[in-house]
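One structure, as structure tokens, below. Some questions next.
A single protein chain has been removed from this complex, and every other one stays in its place.
Per-chain residue numbering starts at 1, and chain names A and B are given in the order in which the chains are listed.
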Amino acid sequence: MESVILQIAARHMRPLLVILSLVVLYRGHNEPGGGFIGGLMLGAAYILFAMGFGVQKTQKSIPVSPVILTGIGLLLALASGLIAVLMGHVFMTGEWTTLFSGTSFELKLGTPLLFDLGVYFTVAGMLMLVMFSIMEE
Amino acid sequence: MLVLPILLPLFFMVVLIFTRRWLAFQQIFSLLATVILTFFSAMLLIDVQQNGIATMQVGSWIAPYGITLVADLLSAIMLVTVAFIGVVIMIYSPGFIDKGRQSAGYYPLAFGLLMGVNGAFITGDIFNLYVWYEVMLTSSFVLIALGGSAEQLRGSIKYVTINFVASIFFVAAIGILYGLTGTLNMADLAYKLRTIDHIPYINSALMLFFIAFSIKSALFPFFFWLPASYHTPPIPITALFAGTLTKVGIYTMFRFYSLFIVENLVFWKTFIIVIAGLTMTIGVLMAASQYDIRKILSFHIISQVGYMVMGLGIFTVGGIAGAIYFTIHNMLSKTNTFLAGGLVYQRSGSYDLKHLGGLYKASPLLALLFFIPAMSLAGIPPLPGFFGKFFLIKGGFEAGDYVITGVAILVGLFTLFSMVKIWNEAYWKKEPENIKHGRVSRRAIAATSLLALAVILLGLFAGPVSQITLEAANQVVFPEMYINAVLGR
Partner (left out) sequence: MLFLLAILVGVLYGAAVYLLLRRNIFKLVLGLIFLGHATNLLLFVAGGLTSGFPAFLRNVPGETERMADPLPQALILTAIVIGLGVTAFALVLVYRFYSVTKTVDLDELSENE
């Protein structure tokens, strides 16, 4: 089933949804949002694309396969816990740092954000894996 | 140190995900990984035995506010046994499972399962326990459906549905318990239950927990899903499930009974002993009527889970020690019988006793490899099954629970009958006309032999092992040590 409207919409929506998912991921720390919801949005962006163009074409347009994306996510989550061990603290202790402090671009980064990024990739990867396996006949 | 049993499988899983195209590497790496896991689990066991209960506050959040990891002797013993079963399965699998399934993610999923199991053994937080259960179950869902034959899909749908329902009972109980007590830390909960006089509705929550875990460990009357699904996937997967999954349910029951049952002791004791008796009797009777090796063995899992719960119902140091020894024995012997059944399948192309025969004459080694664990399960000395039952029955008599002890002895006889039935039909009977002569994989034989050796050693060193199980039982029966270790009092 080829729909021109869906294809055009999907092509333009995908980058927007990816950016939006990153925004949701970042604001998750102090406001509603987070890795899980961001990951769902990222997955949804690609599923929308797959609805318009088919699974094969979508998989070609992603640099990594969904399985590898899941692996990257798990690795980031693992790393976020191990950073604390390297700093000499107990596993999973939150380590924070502030970039550009004092300026108006103050950016607070820490291992919980890295963990969330891991969740983000894992959820998106798993969602794509499941949906693509249903969608391809 | 304490976090390693969870971290290592996660790390191995990630490595295996990235290398999923190189099957030969996956096979060797998985074996190496399980050996490393066994080594660190054994180190943990030695550490716990020498220095007492080990605790760790994840993320530096002190108990009861954060998640605590705790390893007492019971946890450490279970960790070592599961890791060792992992080693055996990883030797066995490449020789049995077809290439398609192996490269479809068998190895990473197996480590996902091990991570969930290990997590459930060492967590000290009730909700975290639920999460580890789900990690374990989700991996097992995919493993049981891996390959996707119609029979497997049929088994998987039953398995997924019933386990999801059990998880729902588990979460509902957690919600109610949190509403009642305002804490999720197991030691803190146990402390509150002992200091606050009477908490209303606490029995509802505990009964919901009991139902959840009895579904997961296949107790009467919730056992039906196990024989309906366990025989569908390839035998190493079944063996891995048989050796680990139901035992996590049993472990959790031990932990919960020890920590949370402070009221209505007489009711709980009678209730659990009745359930144990029914479970072991019905399991063994249903096994007697089956002709598929995998189904006979699946029903025996149920029967033997009954023995472990019997030890829990007795709840004296002797009874619990017997149950822990029996659990170790059962994890090893049960996995071993399944693996030996897989050898029979490779040799003759069938699991159906009606189509089998003459294996004793054709291959004495295969016969011996089945004989050892089967006689161990039936309880013939000097194999560990004998000592397991002996400790349990001794504990039962000492506690004065004569009825359940009598039932246990009777069920032991029936177990012997089933094992002799497989032996007669598959090994001793004259070889049928059109039997297949398959090649048995050397790796599979090596793995089964290694496990059989472990079973024999467990029997020969029953004395020293039972010393450790007695110490472990002491920590279970007197949970004050556990509570104080976690809360740092």
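Assume a contact is a pair of C-beta atoms (placed from the backbone, for glycine too) under 8 Å apart; a residue touches a chain by one contact, two chains touch by 3 or more.
What you see is a predicted model; the values in this text were computed from it and never measured.
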Selected residue (touches chain absent from view) among B:22, B:39 or B:164: B:164
Hidden partner chain, touching residue among B:52, B:182 or B:381: B:182
Touch criterion as defined above, residue of B:33, B:91, B:145 or B:323 at the omitted chain: B:145
Touching residues (missing chain, whole complex) on chain A: 36, 123, 126-127, 130-131, 133-134
Residue ranges of chain B at the interface with the undisplayed chain: 65, 127, 131, 134, 138, 141-142, 145, 148-151, 153-154, 156-158, 160-161, 164-165, 167-168, 171-172, 174-176, 178-179, 182-184
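Methods note: only the chains that are shown with their structure count from here on.
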Length of the line joining the C-alpha centres of chain A and chain B, rounded to whole Å: 36
Contacting residues of chain A [partner chain B, same complex]: 67-68, 70-71, 74-75, 78, 81, 84, 89-94
In the complex with chain A, residue positions of chain B that touch it: 3, 7, 10-11, 13-14, 17-18, 20, 56-60, 105
